[in-house]
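A single protein chain has been omitted from the complex, and every remaining protein chain is retained in its original position.
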Amino acid sequence: MPSSVTRVAILGATGYTALEAIKILLRHPGARITALTSRQAGSPPVATIHPSLVGRLDLCLEDLSPEEVARRADCVFSCLPHGASAAVVPRFLESGCKVVDFSADYRLTDPAVFAQWYGEPHHDPERLGKAVYGLPELFRKEIVATSLVANPGCFAYTAILSLAPLVKARWIDLERIVVDGMSGSSGAGADPSPATHHSEVGNAIFPYNAVDHRHTYEIEQELSGLAGAPVPIHFTPYYCPFTRGILAACHGFLTRAASRADVLALYREFYRDEAFVRVIDLEKDPNASWQYLPYPSVGVVAGSNYVHIGVDIDQRRGRVVVFGALDNLGKGAASSAIQNMNCMLGLPEDSGLRGVGLHP
Amino acid sequence: MPSSVTRVAILGATGYTALEAIKILLRHPGARITALTSRQAGSPPVATIHPSLVGRLDLCLEDLSPEEVARRADCVFSCLPHGASAAVVPRFLESGCKVVDFSADYRLTDPAVFAQWYGEPHHDPERLGKAVYGLPELFRKEIVATSLVANPGCFAYTAILSLAPLVKARWIDLERIVVDGMSGSSGAGADPSPATHHSEVGNAIFPYNAVDHRHTYEIEQELSGLAGAPVPIHFTPYYCPFTRGILAACHGFLTRAASRADVLALYREFYRDEAFVRVIDLEKDPNASWQYLPYPSVGVVAGSNYVHIGVDIDQRRGRVVVFGALDNLGKGAASSAIQNMNCMLGLPEDSGLRGVGLHP
Amino acid sequence: MPSSVTRVAILGATGYTALEAIKILLRHPGARITALTSRQAGSPPVATIHPSLVGRLDLCLEDLSPEEVARRADCVFSCLPHGASAAVVPRFLESGCKVVDFSADYRLTDPAVFAQWYGEPHHDPERLGKAVYGLPELFRKEIVATSLVANPGCFAYTAILSLAPLVKARWIDLERIVVDGMSGSSGAGADPSPATHHSEVGNAIFPYNAVDHRHTYEIEQELSGLAGAPVPIHFTPYYCPFTRGILAACHGFLTRAASRADVLALYREFYRDEAFVRVIDLEKDPNASWQYLPYPSVGVVAGSNYVHIGVDIDQRRGRVVVFGALDNLGKGAASSAIQNMNCMLGLPEDSGLRGVGLHP
Partner (left out) sequence: MPSSVTRVAILGATGYTALEAIKILLRHPGARITALTSRQAGSPPVATIHPSLVGRLDLCLEDLSPEEVARRADCVFSCLPHGASAAVVPRFLESGCKVVDFSADYRLTDPAVFAQWYGEPHHDPERLGKAVYGLPELFRKEIVATSLVANPGCFAYTAILSLAPLVKARWIDLERIVVDGMSGSSGAGADPSPATHHSEVGNAIFPYNAVDHRHTYEIEQELSGLAGAPVPIHFTPYYCPFTRGILAACHGFLTRAASRADVLALYREFYRDEAFVRVIDLEKDPNASWQYLPYPSVGVVAGSNYVHIGVDIDQRRGRVVVFGALDNLGKGAASSAIQNMNCMLGLPEDSGLRGVGLHP
């Protein structure tokens, strides 16, 4: 193996975000998977758990010590639950590994806020505020310079990108931003549960954690930082009968006159250099041919690292609505983790990530 | 046929709302379907278009004149498109029939507003403001006394019931009410279209008519009437991959202190006498057994005349969110039409309507 | 309560088949639910588990002794798992109750076959062969005369009705009948499981128990009885991403010349007096208007007690294919149970059952 190939270990490899990371790494020219951990008895081949990998990856799921993982890897993806992640991350950092933490452990900067919403004291409080929040669109420089990236929550990623230009420009009332977040079932993970039982959600939609969803605090932290002022977010999530994707519907009340074209221009400018953020600025044409959507659809970005952002303005009532769509397992988790890894390791930022959404 | 049985004709009987009305009338002890109209060539049996009726209804789809319809019916359900409906409704009224109009033709009281949003002058402007808006929960007395009911739009029905108590009590900022309306595909009707093509919507969600959806004007008209002041509604609809149901997520900013219990009490009191409005006031119990939802799901009310309403309060940020769930073809169209018919004709209001939602 | 109202108890009331039975009984003019049992701690109101019943049924789920159940009920529906059901059914019979057993305990007549496929000796072997297999279309007389009905398995119900006329008439090779059974997710019950996890099945189809599915033995037992000769059934089931319904695709090799019209006539004649079996005998018309299906769809019978049966003939190759569609929770479980109860108790056979399928 040439020294130029980054060796990647994935902790907690039975879940869906780990599976997605594996798939992207299989097509990544500069990385190689060298360890997959899990507490599954008997070290089964990964393909017995993830059948899409049959004939493509011969690794087994192993119950490895952190030391063994650190020996095998240059970069560690932790797909462990919060709490469990912070219990081992310090050891990888001390061994010189780069770490992308998929859990919530290093996202919030304030240990008290963490303790309140995650129900336990933080295992590694001194690193809070030092880890970098893994949004390359906003924090590329910091990501390049760090060894520990806190990968954002999937709703947070969608909402922050959808709102950042308006919030930073202060075109909207910062006190009254309403966000409805519609999530596919894979957002709940691979373990069966009532809310993602097909008979319950397969032909339905319902809200959950209608107030104080944990991602709210990430969104508020990052948008407040952008605005230089507290930005409360009025956020509610929903489960929907699709497998992948988040649509964030972000409503703001305009504090200045603006047309749809103005807002589109603001977004195009803000994301001018971002390869993976696409502003959908099609004309609203009532006579358009079929398949023509002037707004994003989660079905169009599923399976990709792209975020599609669309907007509209209600001139009569002074509202702007921004729609952000991404794949919760892709841009909302695994593919942004690899984008972060690419930044940290000096690889081309889009390595492994140029695939287009699987539509239809 | 005893004189006590109401004879019902349905105009435009090939669509989904007409089909739903047919099904309810088949179990209605005081009504009988006597005519089904359509422009289909050859007067085919209705069961060749609606196969669930095979062996249950032997009527044919006929291209009947209004006069013939009026001869056969005591009550006419018009499932014709807007414009077409107002072109014939006056003739039924003149013949002494009761009419429930499923179209938008008689919902708005202002002909100018109609003309602006429906793209043509109104055919029967002098009846605007005289027809009764068909929400028995708000206008029962007026419905009992009228011959012409304008059945509400499905989003409008959900949003108005979800917001009426808060708006009437003025517990929220009336200027900044945000409503996201998530609709099943049957809301788009029985004609194939790109937005409801399975490959486009079957594993996706997307917004449409993001501002100025026509139902916005009904919601504003009725809530403004309740409040005695203009109430702008910031409304956006979405198509989702379920067949039946609307979930309206209605966000308001509190103008007074209120707990979740206070809001639940307000709603229980407001709908105290309403058999078909159910306030979901379950405790939020994180240790609850499975299938426990403290909020409504559209999967629970599909196939019924019930509206489930749930609420939550974000004390920290001063937001109340109300979730209204109903079946867009049932309570949002056909079953409320029959509830209106029952009121107009002096039949028991719940005749034909006591069925429980088809869950799962 | 008038003596003419049958008191019904439902054992194991947290499941989906029990819920379906509750809903039908709520509209049944001659029956009333008097007990719902479950081992849930604290006797919660049934509506906290089944939210569609909010405001419609005030009973609690109780952990009742068989004696208490027998005191409260004239008819007992056992929705307990196999094994558990046969452990208590004898006590209800001894108390004079009628019993409909939803489990597999009394379906097979041979205790050795039961033991082989259900993995344990039978608790009540002397009653095997005395209970009546609950297919009113074939065994109405016996059902009327018994106190114990074994309600058929959902795949078995569909396959037996689909094949009975051809098998009895011996128009097909009895050794080579192939049946693919496509089931909705509710067939797996209300407990979350990997196979019915939305992310696994929501956009997929896969086989399970590809040979020797337990229902195979019921189908073989009943069709062999009809034929007067052993009829092996080559059966495979699949999970599909719809919530309700079974489509049985039954393939046979013709042993005599027959047209599609001949087979349709055979089926119409066989089911001439059956209100709930509908032979879909529409012409195959390539120019037909939309929504025209010459075959059954499970989406058309969901929520009803109807079975739709369609057929086609491959003249060139000598194959007949019969499609049977029903609702696995309705005709495949709860509504046929009520049809059986009606027969046993001398009530009108269609009481509570005349509802039409919820299409779309």
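We just call them A, B and C in the order they show up, numbering each chain from 1.
We take it that a contact is a pair of C-beta atoms (placed from the backbone, for glycine too) under 8 Å apart; a residue touches a chain by one contact, two chains touch by 3 or more.
Source: prediction; values computed, not measured.
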Can you list the shown chains that the omitted chain is in contact with? A, B, C
Among listed residues A:Thr6, A:Ser103, A:Thr146 or A:Ser186, the absent chain is touched only by A:Ser186
Of the residues A:Gly12, A:Pro136, A:Gly332 or A:Gly357, I need the one that contacts the missing chain. A:Gly357
Touch with the omitted chain, as defined above, among C:Ala86, C:Leu166, C:Ala302 or C:Ala333: C:Ala302
Checked against the full complex, the residue among A:Ala104, A:Val149 or A:Val300 that touches the missing chain is A:Val300
For subunit A, residues touching the missing partner are 14, 16, 19, 23, 26-27, 40, 44, 48-56, 186, 190-192, 202-203, 243-244, 275, 278, 280, 282, 288-293, 296-297, 300-304, 306, 308, 329, 354-360
Touching the absent chain: which residues on subunit C qualify? 176, 178, 180, 182, 193-194, 199-208, 210-212, 232-234, 236, 238, 240-245, 247, 249, 251, 253, 290-293, 295-300, 302, 310, 312-314, 316-317, 319, 321, 323, 325, 360
Subunit B residues that touch the omitted chain in the full complex: 16, 184-186, 188, 190, 192-194, 196-199, 201-203, 241-243
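Just so we're on the same page, only the chains that are shown with their structure count from here on.
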Count the residue numbers both subunit B and subunit C use at their shared interface, divide by all numbers used there, and answer same if that is over half, different if under half. same
If you average the Cα atoms of subunit B and of subunit C to get two centres, how far apart are those centres in Å? 34
Taking each chain's centre as its mean C-alpha position, how far apart are subunit A and subunit C in Å? 45
Subunit B residues touching 2+ other chains are 202-203, 243-244, 290-293, 296-297, 300, 302, 360
